[in-house]
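Excluded from the complex is one protein chain; the other protein chains are retained at their positions.
Showing subunit A:
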Amino acid sequence: MKILVPVKRVVDSNIKPLVKSDNSGVEVGGVKMSMNPFDETAVEEAVRLKEQKIASEVVVISIGEPKCQDTLRTAMAMGADRGILVTSEDALESLSVAKILQHFVTKEQPDVVLMGKQASDDDMNATGQILAAKLGWAQGTFVSKLELSDGKAQITREIDDGQEILELTLPAVITTDLRLNEPRFASLPNIMKAKKKPIETVALADLGVDTAVRLQVKSVAESSSVREGVIVGSVEELMDKLQNEAKVI
């Protein structure tokens, strides 16, 4: 069984993103970049499936600037076998990413595409579902438990008021909830080994995939959550504030 894992390079989620002074976008120059945490979960799960001999090959793919190579290397240090780098200078929207992934699914013929439910920068939560629709495949979104067996995937999904268990017919697109597992840290020897694993580099322009922008980001602005933070000295004082000042109880 072959698993394809798309991995996105994003601003590290521990870093507070800053808006560019002209409000045209988010400052990414000189900022620490990491693998999207949801994709780390996907890589971890794929590697575990390989260790359990359920998967035979784990291929990772990243789309973006040449630096996405680092993200692929991280995934390979975790245990993925090889990488595909699709280079593009543009910020691509989920529809375009899904179309590019569709191209490589057709080429690579994986049994499962395992990917993050959302990217921690844009939080669109869309690429996996769009890809599943384009392929006519089953989709399992927000998955916190996954069992693969002959031609089927049994999944537990996180839904609005609990969990749901579904059985998907493979091939399928599966998107990860962070609860699926605890991703490992790559060991130094594995980081060294990953440097020798193959990466195939392709320019987006050579693929002939339509990536015309449908959703233009006009401007961005910081959304402050700072409040006054009045520290009260006692529960009585708090009750007084809530009843007489805020009038919420």
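Just so it is clear, contacts are C-beta pairs under 8 Å (C-beta built on N, C-alpha and C of every residue); 3 or more make two chains touch, one makes a residue touch a chain; residues count from 1.
Everything below uses one rule, namely that contacts and distances are computed from a predicted model.
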Record-based protein name (UniProt) of the chain missing from this complex, from "Iron-containing redox enzyme family protein", "Predicted dehydrogenase", "Energy-coupling factor transporter transmembrane protein EcfT" or "Electron transfer flavoprotein subunit alpha": "Electron transfer flavoprotein subunit alpha"
Interface residues of subunit A (partner: the chain not displayed): 11, 13, 16-17, 19, 26, 93-95, 98, 117-118, 120-134, 137-142, 144, 154, 157-169, 172, 177-179, 213-223, 225-232, 234-236, 238-239, 241-243, 246, 248-249
